[in-house]
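Omission of a single protein chain aside, the complex is shown with its protein chains in their original locations.
Right after this comes chain A.
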Amino acid sequence: MGFFQVELTKNVRVHPRHFHSKLKETLIQTLMDEVEGTVSGRFGFVVSVLEVLQPLPKGILREGFGFAIYPLKYKALVFRPFKGEVLDAVVTNVTRHGIFAQVGPLTIFVSRHQIPSDMTHDEETASYISVVEKAERIQRDSAIRLRVNGIKIDASSFTAVGTILDDYLGLVE
């Protein structure tokens, strides 16, 4: 859920000054620099390059430019959220409109209407407290189990909304 190993391709462009014995290392390092930490609507967050598939392909020289392009195939660890999945997230902000929680760099908003009505917002402590069980309090740094209700994807990022209304969702740990 969330984390996947996928095979991706990237055209890595290399300047002729690297056309020597350390070319392979340069290629791999350039790939990592270019893709790690990026996010796309299609594959989600590229967390880490795991392996570059060998043998490395031959470079294709760009006519008139001198650069070579290497179409590298690699395995990557990605994080891609899906509507409907249940995830644990860390609360970063609590307001009367709802709760903001994070799964790594992904922010998921749980609106007030997606929080059980037997939890009330306490302005003073910036938390949601259960009226039934006073010890049950959701505040900054709490871990909550939520279901992703919706994901909006644009070319370079995600916004997500979730719910803790259903059974077995809510405060964890």
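Here is the rule we use: a residue touches a chain if its C-beta (ideal position, glycine included) is under 8 Å from a C-beta of that chain, and two chains touch if they have at least 3 such contacts; residues count from 1.
In this section, contacts and distances are computed from a predicted model.
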Quick one: the chain not pictured, UniProt calls it what, "EARP complex and GARP complex interacting protein 1", "Serine/threonine-protein phosphatase 2A 55 kDa regulatory subunit B", "RNA polymerase Rpb4/RPC9 core domain-containing protein" or "CENPP protein"? "RNA polymerase Rpb4/RPC9 core domain-containing protein"
Chain A residues touching the chain left out here are 1-7, 36-39, 41-43, 45-48, 50, 77, 79-80, 82-86, 88, 90, 102-105, 143, 145, 147-148, 151-153, 155, 166-169
